[in-house]
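A single protein chain has been omitted; all remaining protein chains appear in their positions.
Each chain carries a letter (A and B) given by its place in the written order, and its residues are counted from 1.
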Amino acid sequence: MNGTADVSAIDATDVARRLGTSWVLRGITLRVAPGEVVGLLGANGTGKSTFLRIVATLVRPHAGSLRVCGHDVRTVPARAREAVGYLAHLPGLYDDLTVRENLHFAAAMLDRRRADAEAALVRVGLERAAEQRVRALSSGMQRRLAIARLVLRQPRVALLDEPYSNLDAAGIELMNSLVSEWTGDGVAALIVLHELAPAVGVLDRTVTIVDGRLAPNVHDHQRHAGAMLRVTG
Amino acid sequence: MPWRDEWRRARAIAWKDLTAERRSKAVFNSVIALAITILVLFGFALGPDAQALRDAAPGVIWLAALFAGVLAFNRSYQTEIEGGALDQLVLYPGGRRAIFAGKLMGNFVLVASTLAIVVALGVILFQVDLPAQWLALVAILFFGCVGLVTLGTLYAAMASRSRVREVLLPLLLFPMLVPVLIAAIQATKSLLGGDLMHDAGAWARLLAAYDVIFVAASFLAFDFVIEV
Partner (left out) sequence: MSTGAIAEPISATRTRGWTIFGWFAFAFLIASQAIAIAISPPDRDMGDLQKIMYVHVPSAWMTMLAPLTVLVFSLKYLWSRREQDDLVAASAAEVAATFAGLTLALGMIWARPTWGIWWTWDARLTSMLVLFLILAGYLAVRAVVDDRDQRAQWSAAVGILGAINVPIVYMSVRWWRTLHQIQSSPSTVAPAYVIGLRLNAFAFLFVMIYFIRRRYDAALTLRAAEHASESAALKGGAA
């Protein structure tokens, strides 16, 4: 266990969520320490993305409790929200604005300076495409822009939904180097993955969701010893 | 968060909406097209009799603005929802009111521009004589537009996220806008007729009161509408 902080980055107990009358997530208990990188595996439609959205405070858990950096998402969602950064599957960019305009907009919303936005552009390698409209970008470059926005946000908890899709080899390397940087700074990361391969180098451990429940862990990448995973159901 | 930050965020959102719109013109073109179509069709429906046209002009103009507005309000959220941008927008720190204020300002510019074009076209097609108190007319148009855009922006935040958005937004919005419609149309009629009974002032006051009440109520309600 990382000895840096007593407060878990993500502390989920029996989190569950319904869709209509059926439960898409049940009994999710998970603790992610600061600086830890956890991969979330599972087939399509098993609720991985839903769990990520719950941690991102975009939707509420219907049962169970969830704390992000110590903040209860039910009682103080705004605090929890401040700590997270969410890289969604859909890029969430404005097609008719340029790369630079998108990032400057994010900077304005995040109380960051334009200089920080420019630095983020450079970090993800988009400085030469800065004046292009997002509509004209490839999906890989759009994802880089979304990553730049995440960098700008400086989250304590990074929630990444299939971040490697659409990325070329250079992009994958960028993503992994960022995650390593973050880990060094004590940022926790929860990554929804389709396949392990791109993320193998950065993951501490993986968790698998089957039919909305946690499955017993088969593969454990114990980069840091002693990480605990409790399984229910 | 101090209000200055919120104001900056609101301005950023309005700027973003208007810039994107200025470049793609997707919403503006469809909105203007719809408004013009409504005007022209009503012109045909009401016939060539000049008096009938003049009597109907205020009503037709506001109806065109209403339907065009509905189109604009839904579209303004739609691009965000489809691309996943709304999630990101909601995740930024600070109050939700900045989002509402920003969307409100962006929608207002769009709908006010449309209304200006509709009025100009209406005056021509429906053979209306502009009154001496055209400034009062502008005030009426302004107050009416504020009411329309405020409630439209609020209700579209809900309707645009539902499966039945084309039906739900008009159903929610139109009954709520009845006072605006009545006041704006009656005041316009009165002004065009020389405001002999000094009605226009009373209607203008009603419109202003309505705006104050519903701008406040909408700001308060938006938190509950966008959060879920």
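Basically, contacts are C-beta pairs under 8 Å (C-beta built on N, C-alpha and C of every residue); 3 or more make two chains touch, one makes a residue touch a chain.
Treat the numbers as computed from the prediction; the structure is a model and nothing was measured.
**Q** Specify the shown partners of the omitted chain in the complete complex.
**A** When the entire complex is considered, the left-out chain reaches A, B.
**Q** Of B:T79, B:T114, B:T153 or B:S218, which residue touches the hidden chain?
**A** B:S218
**Q** Write down which of B:E82, B:E166 or B:E227 is the residue touching the left-out chain.
**A** B:E227
**Q** Just the residue numbers, please: which parts of subunit A touch the chain that's not shown?
**A** 14, 16, 18, 20-24, 26, 60, 62-64, 74, 211-212
**Q** Contacts of subunit B with the missing chain: which residues?
**A** 151, 154-155, 158, 162-164, 168, 171-172, 174-176, 178-179, 182-183, 186, 197, 199, 202-203, 206, 210, 213-214, 217-218, 221, 224-225, 227-228
Simple rule for what comes next: only the chains that are shown with their structure count from here on.
**Q** Please name which positions on subunit B make contact with subunit A in the complex.
**A** By the definition above, subunit B touches subunit A via 5, 8-9, 12-13, 15-16, 19-21, 23-24, 79, 83-94.
**Q** Across the complex, what residues on subunit A touch subunit B?
**A** Going through subunit A, the ones touching subunit B are 53, 56-58, 78, 81-82, 84, 86, 88-97, 101, 105-106, 108-111, 133, 149.
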